[in-house]
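In this view, the complex is presented without one of its protein chains, the others remaining in place.
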Amino acid sequence: MIPGISIYEILTVTSILFFIGVYGFITRKNLISILMSVELILNASVINFVIINKYLYPDMLQGVLFSLFIIAVAAAETALAVSIIINLYRQISSVEVKDIETMKH
Amino acid sequence: MTKALSITKGIHDWLSSIMSENAANFVEMVLIALVYLGIFAIAGLFLVLIERRVAAWFQLRVGPNRVGFQGLLQTMADALKLLSKELTGTEKADKFLYNLAPYFVIVTSLMALAVIPFTQEFQAFDINIGILFLIAISSIGVIGILLGGWSSNNKFALIGAMRSGVQTISYELSVGLSLLTMILITGTLQLSEIIEVQKNGWLIVQGHIPAIIAFMIFMIAGTAETNRAPFDMAEAESELGAGFHTEYSGMKFAYFFLAEFINMFIIAAIATTVFFGGWLSPFGITESIPLLGVFWFLAKTMFLVFLMMWFRWTFPRLRVDQLLTLEWKYLLPLNLMNIVLMALIVWLNLIIKL
Amino acid sequence: MERVIFYILALIMIVFAIASVTSRKMLRSVIYLLFVLCGIAGVYFLIDYNFLAAIQLTVYAGGIIVLIIFSVLLVHHIEMELEIAKPSKQIITTIACLLGLGVFLTTIYAHEFNVVENSLTTTTAEIGTKLLSYDAGGFILPFEVISVLLLAAMVGAIIIAKGRKLEERSQKSEDSSI
Partner (left out) sequence: MNFSNIILIPLVPLAVFLLLGIFNQKIKPAVSGYIGVAGLLTSTLFSFYTAYQYFFVHGKINGVYQTFVEKTVWMNFTETLRIDMGVLIDPISVMMLIVVSTVSLMVHIYSRGYMKGDDGYTKFFAFLSLFSFSMYGLVLATNLFQIYIFWELVGVSSYLLIGYYYTKPSAVAAAKKAFIVTRFADLGFLIGILIMGYYTGTYDFEILNNPEGDAILNWASTSFMGLSALTWGLILIFLGGAGKSAMFPFHIWLPDAMEGPTPVSALIHAATMVVAGVFLVARLFPLYYFVENGFALNIVAYVGAFSSLFAAIIAITQTDIKRVLAFSTMSQLGYMMLALGVSGYDDHEGLGYMASMFHLFTHAMFKALLFLGAGSVIHAVHSNYLKDMGGLRKYMPITHITFLIAALAIAGVPPFAGFFSKDEILVAAFEHNKLIYFIGVFVAGLTAFYMFRIYFGIFWGKETKYERKPHESPISMTFPLMVLALLSIVGGFIPFSEFVTADKATFEAHLNYPLAAVAVGVGLIGIILAWIFYKKENDLADKLANFFGLFYKWTSDKFYFDEIYLFVTKKILFNLVSAPIAKFDKKYVDGTMEGIGNKTVWTSDKIKGLQSGKVQDYGFAFIAGVVIIALVFIYLWTN
């Protein structure tokens, strides 16, 4: 734990990060930006896992291991997302959400 | 970071006596950073000079020998020249990223330098996951190259940056895995403890066959990761001008340049630490004089640096596809098998201990 | 000391996160995100989870960000600027996010956390043992599942990114055979 810093402050910071991620997810119009916002959201939650593990249950490691798994899943997800985006770009020469909407017609 | 250098302990005590605890810590951090910057600059310049002299020697010519004794001040003069040069840039470049890129490269090199144990007490940051930290830091450096290439708004730079990115990401695996092979013997990631283990014999001896394989892979992959010949596709002059730093001039160019040499030094230093006992003297002949560890460390490192320069001036450049083939089809499988072999050796306790 | 560092890190993270989701330049936004991730790694260093911090740096900074930069390099031109949402949408989203943040914070501050004072350092060996343990509370099964997932993702990514080309190639070879 960090001397002089209570868990509330850290959770506040992660909450703020989380909602910044949500804001980005909703307002951005580009697939890559959306992907980045998702990463932000994921990271905010990962910090929560780690912080709660450290502050409340320092003898255990579940939080750390969970965050490791989340990071692994995030890596897999990003690899797939990037490959999809690149494939999409090859087909329609754009990664804007509004252009991808053509698929729904 | 609180574990400061032993040699600065005196300074620490003195600082603490004249100001508050926090301020003393702060001033101490600044001082250490300045020391490392100094090391960085001097080592970088010196390495450039060595490179040039070695190149000249390989090519049977003289090399810089006019400025100072045997041209020792040559690179210093070059640095002064670069400092005084105009900083040019392309019109439509993304200025923010364009300026940011060199610092990325420099800062990551510096951070890597911080964990390297020059001698028992000359180590800024003895973190308990030292090697992992080195791997992590070295993977960030490539971002600077990518940024520099892209934000220059120049197609050669972009291609160079892409090549560099591909190359670094690929060879990172081999670097990491070959170091991991050695971790199997040491059982720790902390660099100081790794050296401690080697008091029974350097790891390259302890681990014999797999250790030698791992060392060779590490040297190849390390050379590739620093974008040096024969893996210098990122800045292949004959194809791309100067690669990702085509559009840089003056000091910014110097940063890239220095960082490249410092990275080479860092690779050599890691190899020294992990394979050749770091600051340990051969057979413990100078155990009694701790400060001589710096000499031994630098001697071993310089030998490896010379080895890498030897590569550079000996081997022809690879093509991109050959480069990737080498990594993914040969080095990586070999590395994985090597780990299994090393695991077997550790399990069956076939380690050679002196 | 640590307090100051934490506040600096928190400031960096929040400022760059905001910059990341509002910047109109693609690659800058990615770099801001990188700063946020590095800040997070810094927080991990601060709470003495060094291994996690190094993993964060390696995977996120060295892997994911580089991948994203690659995709940006492939699909984006330097002069392109991102479209931004309509102001009305921005405002509504901001309000919703602030409301949600308020809900989060009230909930967090209303809860009494049972903080345990402990300054044990977690070593890599402990994590590794726990991860590969098959006793109660061991994580060997998720570990294996994750490894399969990563393999699947790797294969999938290659196939997705390559799919069209393969088709074209087979098409071409058919044409040439005719």
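Here the chain labels run A, B and C in written order, and each chain numbers its own residues starting at 1.
We adopt the following convention: contacts are C-beta pairs under 8 Å (C-beta built on N, C-alpha and C of every residue); 3 or more make two chains touch, one makes a residue touch a chain.
Not measured: the values here are computed from a predicted model.
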item	value
Omitted chain's touching partners, listed by label	A, C
Among A:5, A:34 or A:47, the residue in touch with the chain that has been omitted	A:34
Contact residue for the chain not shown (choose from C:1, C:74 or C:96)	C:96
Those residues of chain C which, in the complete complex, touch the missing chain	92-93, 96-97, 99-100, 103, 106-107
Residues from chain A at the interface with the omitted partner, ascending	22, 25-28, 34, 97, 101, 104
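The rule is short, and it goes like this: only the chains that are shown with their structure count from here on.
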item	value
Distance between the centres, which are taken as Cα means, of chain C and chain A, whole angstrom	5
Chain A and chain B: spacing of chain centres that average the CA atoms, whole Å	32
Of chain B, residues touching chain C in the complex	22, 25, 92-94, 96-97, 100, 127-129, 132-133, 135-137, 139-140, 142-143, 146-147, 150-151, 153, 158, 161-162, 165, 169, 172, 187, 189
Residues of chain C that touch chain A when the two form their complex	2-3, 6, 10, 13-14, 17-18, 20-22, 26, 29-30, 33, 36-37, 40, 43-44, 46-49, 51-52, 55-56, 59-60, 63-64, 67-68, 70-72, 74-76, 82-85, 89-90, 93-94, 97-98, 100-101, 104-105, 108-109, 113-120, 122, 126-127, 130-131, 137, 139, 142, 146, 149-150, 152-154, 156-158, 160-161, 163-164
Of chain A, residues touching chain C in the complex	1-13, 15-24, 26-30, 32-33, 35-37, 39-40, 43, 46-47, 50-51, 54-59, 61-62, 64-65, 67-69, 71-80, 82-87, 89-91, 95-96
